[in-house]
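Below: the structure, in C-alpha cells.
The complex appears here minus one protein chain, its other protein chains still in place.
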Amino acid sequence: MNINIENIRKDFPILGQQVYGKPLVYLDNAATTQKPKQVIQAISDYYSLFNSNIHRGVHYLSQEATQAFEETREIIRQFINAENKKEIIFTKGATDSLNIIASSFAKSFINEGDEIIISSLEHHSNIVPWQFVCKERGAKLRIIPLNEIGEIDMAAFQKLINNRTRIVAVAHVSNALGTIVPVKDIIEIAHNHAIPVLIDGAQAVPHMKVDVRDLGCDFYCFSAHKMYGPMGIGILFGKEEFLEKIPPYQGGGEMIKTVTFENSTYGDLPFKFEAGTPNVAGVAGFKAAIDYLNNLGMERVAAYESSLYKYAVDALKNIDGLQIIGSGTNKTSVISFLMKGIHHYDTGTILDRFGIAVRTGHHCAQPVMDLFHIPGTIRASFGLYNTHQEVNKLVEALLKLKEMFGN
Amino acid sequence: MNINIENIRKDFPILGQQVYGKPLVYLDNAATTQKPKQVIQAISDYYSLFNSNIHRGVHYLSQEATQAFEETREIIRQFINAENKKEIIFTKGATDSLNIIASSFAKSFINEGDEIIISSLEHHSNIVPWQFVCKERGAKLRIIPLNEIGEIDMAAFQKLINNRTRIVAVAHVSNALGTIVPVKDIIEIAHNHAIPVLIDGAQAVPHMKVDVRDLGCDFYCFSAHKMYGPMGIGILFGKEEFLEKIPPYQGGGEMIKTVTFENSTYGDLPFKFEAGTPNVAGVAGFKAAIDYLNNLGMERVAAYESSLYKYAVDALKNIDGLQIIGSGTNKTSVISFLMKGIHHYDTGTILDRFGIAVRTGHHCAQPVMDLFHIPGTIRASFGLYNTHQEVNKLVEALLKLKEMFGN
Amino acid sequence: MTIAETQNKIITEFQYFDDWMDKYNYLIELGMSLPVMDDKFKIKSNLISGCQSRVWLHASYKDGKIRFEADGDAVITKGIISMLIRVFSGQTPDDIINASLDFIDQIGLKEHLSPTRSNGLVSMTKQLKLYALAFKTKNE
Partner (left out) sequence: MTIAETQNKIITEFQYFDDWMDKYNYLIELGMSLPVMDDKFKIKSNLISGCQSRVWLHASYKDGKIRFEADGDAVITKGIISMLIRVFSGQTPDDIINASLDFIDQIGLKEHLSPTRSNGLVSMTKQLKLYALAFKTKNE
C-alpha cells in the first residue's frame, strides 16, 4: 500500500501557506519538521482538558496527566524497541540528551588520559559536549576521518580503538550530507573491545525504522521536533545497566527520593534523570506524532522518501554546474550542494524568493565543511510530505538562478 | 479598575471542566497554572503559520520565527526590568535555570572549602544542584534556619556569612508555605560583603511585580508554566558581568561561534547558554502569557490575589481543628494546612471527590516538613482566576470531611 | 468462601450506597476498624513503596493458606486494603496469583485503580501477589 501524499499534505496546516505570494516549498526538514494537525490538536487538548503537574498528585487531573505521560513513555519504548520503559528518558531535545550522557558518563567512566572516539561528520551537539568532558577530565578526543566522498573510514576507526578508549559516539545519519553511517558495524567492532557506543539518531529516526535492540547500541538520542513532534522535547535511550551506573545530571524536584541537607537519595530510573516539572504538553504532542508515524508505518515512510530522494538526486545532478557535496551511495533525506560560481547565500536568497525554504551555511557541522574546504552549502532536506512536483520547482528555480547570475 | 473575574475565567478553557460530575475547583496553582486560550492559540498559530528552526536561516519562515523569538526576549526583559536583552536566557524551566547557574558558577568561582548559603525553605531544585556542587568541588552547604512560624532568621543569616561564602541562593516565595522572603534585605547584606545572590523566583513572578534591577539580584530563575505559560520553557536572568565570566553549561548547535576538533569558541550572550534547537513554540506561548499578564497589570493581579488570599486564610482559620503551617504575616498565594486527626492523603482524596484539586505531601520541600516534624501538608494554592466562591467550596468540603471522619 | 465469592459479596454490599460519599464513609469505617498491626511488623521491608502515606503489609503462611495483615497512616487507604485482605486472606497462593480484581471497578472506586495514584491499589495488589508467589515458590 502506498502513501497518499495528497491526504498527508492536508494534515499539515503550514503547507498551505504562501511565501511572497508563492506556495511554500518546505525543504528544511533536517532543521525542523512541520507538524500535522493531530499534533497541534493534541497540545491544545492537553492544555484545555488535562493540564496538570504530574506524579504524586492526588487529584483527578494530575492522575490523568500522569497516565498519559507514562503511556507515551511506553509508546516510545515500542517505537524504538527498547527493552524497558525505564530506559526511556524525556529530555529537552537531542542536544540535551547528548550533554546528559557526555557529562554523566564521564563522571563514572572517563579519567585523565582516556580517549573518546567521534567521527568527522558529527553535528556540533555531538562534538562540543565531548570537548567539555576532555577539558574537564584531561581526556582526549579521537576523530574517525572520512573518505573523499564523505563516508566514515572504517579501517581508520579500527586503528583508533585502543585500551584507553572509553566510548564511541557517532551520528546515525549526517545532517550535513545525508550519509547513513554503518552504525551496526561500528557497534559490533566497539563491543568486541567492550567499549560502549552512543548513537546520535536525530536525523535517522524520522526517516527509517530504528530498533535499538537490533542495533545493540548503549545510548541513542533524538529530538521530537525533527520527527513531526513538538519543540522542547527529546529522548535519551540508555541501557538500564549504564543508566544505573552513572550519576544524575540535574538536581531538583521529581528526581529525588529523599532530601535532607546532609544527604539526598535519588529516585529510580527513569526519574533519576528527569529533574523538574516535565514538559507534559510536549510529551502529549510527541505521542500524537508517533501515532501519526505508526499509522503510516515507518517502512512506508522510508520507501516513499527514498523514491523521492532518488528522484531529487537525479534531477539535481542534471543541472549543469551543480555539485553535490558528499557522494556516498548510502544516503537519505539530505542533499547538500553548491552552484558553481554562485555563493550559497545568494542561492538561498533567490530560492527563498521563489517560496523555497532551504538552509545555507555550515549546518552546525563546521568540521565537515573544513574537510571539503568550503564555507558552507545549500541543503535541501526532505520530509514525508514533500512531493516530486516540489523537487521540480526546486530544479526550475535553480535554473532561473543560473540565468540571473549569467552562469 | 478591578479585575473582572467572570471574563477572566472564560479565557481558561479547562476551568469549564467537570471532575466526577462536579465543576473543577483548581487550587494547585503552585504546581502548575492553567493556560488562557490566548496561550493555547499562540502555540497552535505558531505551528500552523510560522514553525521553523531559528537563527542563521535564510528563508522567510525562519526569519519570522527568529524575529518572534527575539521579540519575546525583549518583552521578558521589560517584564522583569532587566537592563539588557542579553541577560535573558531561555531554559527548560526553573530547575534547569538553577542547575545551569549552580554548575557554571561553581566552575568559575567555587573551590575546596568554599561555602554556599541557602535557606531552610528551599524547593529541592534549589538544594540538590548545590549538593552536587559541594560534592564535586569540596564546598560546604550552609543553611539559614527558619523561626517557628516559618520565616527566615535574618540574624542567623548574617552570622553565616564569612570570607568563604561565595554565593547566597534563596527562594523569593516558599512553595510549601507561601512565605515571602525579604530578598531585598538579603541581597543588600550579601552585597555589603561582595557576595552575589541568586533568587529562585518560581513562586513569586506569577503573583507580584518583580523588578530585578530594583532587587539588585545577580541571578533570577523562573518557569513559564507556573505563570499561565507553556510547559518546557523557563528563564534564567543573570547580570551580564557574571554571565560573561562563567563557562557555558551545554555544548551544541546555536551556542558556538566556531568549531574545530582542536578548539571551539563560544557565541555571545545570550546564545552561549542556549545550546540546541530552542523551544520556539514554547517561547511563542510564553509571549502570549506575558501579554496576558501585562494586559491585566501585575499590580491588579497582585491586589486581587491578596484580597482572595486574606479571605481564604480567614475562612480556613475558622474551621475547628484546621492548623495552618507557617504562620508568618508576609505570605502569598499558598496555604499549607493540616486537619487534626486526618491524614493529609485522606484529606486530598476526599477533596478530589468534591472536584477540588489540591496538592498533598512534602511539595518538594522535605526540609521544611522535617522542621515542622510533619510528613506533609495539604496545600491550596491560588491563581488569578480563583474566586471567593471557590474558597467557600473548599471550606464546605473540609467541613464535610470532618463529618465523614467524625471529627 | 472463594476469592470470587467474597468479591461478589462486596459488590452487593456496595450496591446499597447511593452516592460516593456513602461509599467513602464505609471505606473510612473499614479503615478505622482495621485491627492495629503489631509494631514488630511495621518495618521497612513491609512498607509498600511509592505511596504518599505509609502502608505496611505483612503475610504469614500456614497449612497452605496465606494470612495478610496491614496497617497504614491514611484511613481511606486502610479501608481499601481491608477489603483486599478480606478477599485474599486465608486463600491459597495459587488462587491469589490467578485472581482478577474487577470488584474495585464494579463498586465504583475506579479512580483508585490508576497505576499512577500514589497510594495505588495497583502497588498493593502487586505486593499481595508477590507474597503469594514467594510462598508458592518456597513450598514447591
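In order of appearance the chains are A, B and C, and numbering begins at 1 in each one.
The rule is simple: a contact is a pair of C-beta atoms (placed from the backbone, for glycine too) under 8 Å apart; a residue touches a chain by one contact, two chains touch by 3 or more.
Treat the numbers as computed from the prediction; the structure is a model and nothing was measured.
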Which shown chains does the hidden chain touch? A, B
Which of B:Tyr26, B:Tyr60, B:Trp130 or B:Phe354 sits in contact with the chain that's absent? B:Tyr60
Where the complex has a chain not shown, which of A:Ile149, A:Ala303 or A:Met404 is the residue touching it? A:Met404
Of A:Gly326, A:Gly361 or A:Gly383, which residue touches the hidden chain? A:Gly361
By the contact criterion defined above, which parts of chain A meet the unshown chain? Give residue numbers in ascending order. 20, 342-346, 349-350, 352-353, 360-361, 375-376, 400, 404-405
Absent chain, residues of chain B that touch it: 54-58, 60, 63, 66-67, 70
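By definition in this document, only the chains that are shown with their structure count from here on.
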Measuring between mean CA coordinates, which chain is farthest from chain C? A
Measuring from the mean C-alpha position of chain B to the mean C-alpha position of chain C, what distance in angstrom results? 39
CA centroids of chain A and chain C: separation to the nearest Å works out as 46
Listing for chain A: what residues touch at least two other chains? 56-58, 60
Which chain C residues sit where two or more other chains touch them? 52, 111, 118
